[in-house]
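Let me begin by handing over the structure; questions about it come next.
A single protein chain has been omitted; all remaining protein chains appear in their positions.
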Amino acid sequence: MKNALRKSTIGVLLGAAFAIAAPGARAQVAEIKVSYQPALYWALPFYVATEKGWWAEVGLKPVFSTFPAGVPQIAASASKSWDVGGTGSVPAVLGAVRYNLLTIGLTNDESVGNALLATAAKADAFMKNPQSIKGQTIVLTANSTGDYAVQSCLARWGLKKTDVTIKSMGQAEIISAMSSNNADLGGLWAPNIYTMEEKAGAKVICSGKDAGAIVPGALVARSEYAKEQPQNVAKFLAVYLRAWKWMGTHRAESVAMMKKFYDVGGVSISNVSMNKEFDTRPVYDLAGQLKVMNRAAAGSDVDKWMTQIAEFMKSTGTMPEVPQAAKYITDDFMKMVDKDPKLKAFANQSN
Amino acid sequence: MDERLSRREFILLTAAGLAGFFALWTLLAASGLVPKLFLPSPLAVAEKFADLTQNPFVGFTLQQHLLSSFGRFGAGFVLAAVIGVPLGLAMGWFRWLDGVVSPLFDALRFVAPIAWVPFAALWFGTGIGGPILIIFSGAFPPCVINAYRGAKYVEPRFIEAARTLGASHWQMITEVLLPASVPSIVAGLRISAGLAWQSLVGAELIVASSGIGYLMVKGQGSISTATVMSGMIAIGLVGFVIDLLLRQLEARIHRRRGR
Partner (left out) sequence: MNAGADRGFRLGVGVATFAALAAFWAAGSAQQWLPAIYFPPPGEVWTAFVQVLVQGYADGRLHQHFLHSCLLVLYGFVAAIAVGVPLGMLMGASRRAEALFNPAFLLVRPIPPLAWIPLAIVWLGLGDGAKVLVIWFAAFVPSVINSYAGVRSIEPHLVEAARSLGIPRAMFWREVLLPGALPLVFTGLRLSLQACWTTLVAGELIGAITGLGHLLYQAGLDLNPAMIVVGMAAVAVAGALTTALLTLVESRSMPWRAR
């Protein structure tokens, strides 16, 4: 492992040196710095593609970096720590406003994977009478998709942000606080939801989907990188799409891989919960991506979803203005995959 | 103060102290006052500790996590020493520099290493630079302060003597000030190493792939208090060993200087 670490460090350094020393000089294998968060459903394709050796097939050599949450991940893009990656939609919008981050596709629809949970003892009462949540304390990770889901739930019950006390902390702290009965309500995302359900008996009382909110996950790219290396961005997308295609037809093997991947991320949940991840979180293939990003009729679905999120963030005071969707959401790279017959075939390959 | 203890008495009391500590812990865990899930008994923690050294958790074994933490610690600490000690010495010697740096330094002293986390990610990312900045900010002040004190409070007669012998600025620094400040510098390095090691947990909040801080966060996330406590113990042990080594270095230097 020490070697692996050293290699990755050297890899990053070399990659940086390469990018500076030889722009345009087309090497056989191009380095690309990919960022994600460990032990998340939408990050699984990166792991699968690596295990299967698909990166090399398109001439990419990924260098991975991982982050505990979206915000530090976005912050690290400012220092060019990574080129492309996946993240939550909330940090993606924040990144667009602060650092010109581009949203180039969707990882999945995680409306079910972001939810408000309550401890076993209190869950039923809250579900029966959501109004009783008034005056309670909710712990959540601010500026995350979990935050968005919780606030959407409150809105659905006609509750305002000021009706409850919100305390912001990391997901690990939330798990500690709820499992020790120091907090009754918490905003979590999967697989942390399953950890809480399985190990502490907590219950989901409202997911983003229940609240009628669409919570997508975003594929993002640093805008300078996308301008310099559009080809690599397209190849990156093709690899990602192929991994989903394969997982769609190889469930048993996918679950086995998920178990390994989650293990490395310190998450151990049951097979049932892992299957639930696959069952409740729709993903998009190339055609699906192009469809939800298509702006032909008065703005695309993705534009609408992301703008709703941006409005939520404006309402929390995180950012002063709602950014124009067309400025940071682009299907150019999906189209590049679509137009390149080789890449298109690659992206749609299910084996 | 009072008379020295006999060896036997010392060992007896030390053992009693330790036994009391662990007995209290065990009792508290067994009493159910704090749920077992959140205060495992010492034995359960010891078992987990042993298990972590054998079986990888979040990708690596405990030793491997420690090793990657240690790399970050070393880089941050060395950087702090290499910049801090000369700066402190120069501040002690050049009055104008003291005037320039001291106010800045006093202002920044109260800012926690962990408060630098957002800037660390922003400026240096997560490669190696970000974590180093955080450790550096913890380790830097004692390096500067002690080198400064060492240089500032050199006995005036040494300086007088050197001056009458016609020593240059440079000679004054390398041959009078530096040797005279060594004990203070080493004491500063010891404090600095301790703080650097403590800042590590903060630093590892921004890298999520390896390290003892990462292990603890992940242990917390999977509701395993024993894993968290194993991490604490590992940090404590290594911190203790680092301190012990530097203490020995300190004693050796004092001895050589005939004190």
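General remarks:
The first chain written gets the first letter, and so on, giving A and B; residue counts start at 1 in each chain.
We adopt the following convention: a contact is a pair of C-beta atoms (placed from the backbone, for glycine too) under 8 Å apart; a residue touches a chain by one contact, two chains touch by 3 or more.
Keep in mind the model is a prediction, meaning the values are calculated, not measured.
In the complete complex, the hidden chain is touched by one of B:82, B:111 or B:161, namely B:111. Residue in contact with the omitted chain (choice from B:100, B:161 or B:251): B:100.
From the options B:29, B:185 or B:201, the residue with contact to the chain not on display is B:201. Checked against the full complex, the one of B:154, B:228 or B:246 touching the unshown chain is B:228. In the full complex, chain B touches the hidden chain at residues 1-5, 9-10, 13-14, 16-18, 20-21, 34, 37-39, 95-96, 98-104, 106-115, 117-119, 122-123, 194, 197-202, 213, 216, 219-220, 225, 228-229, 231-232, 235-240, 243.
In the full complex, chain A touches the hidden chain at residues 71, 74-75, 78, 94, 98-99, 137, 139, 142-143, 165, 167-170, 172-173, 176-177, 179-180, 182-183, 317-319.
Here is the rule we go by: only the chains that are shown with their structure count from here on.
With each centre defined as the average position of its C-alpha atoms, the distance from chain A to chain B rounds to 36 Å.
Residues of chain B that touch chain A in their complex: 35, 37-38, 57-60, 64, 67-68, 71, 117-118, 121-130, 205-206, 208-210, 215, 217-223. Here chain A touches chain B in the complex through residues 1-2, 5, 9, 12-13, 37-38, 65-68, 72, 75-76, 78-82, 170-173, 175-176, 179-180, 192, 195, 199-200, 264-268, going by the rule given at the top.
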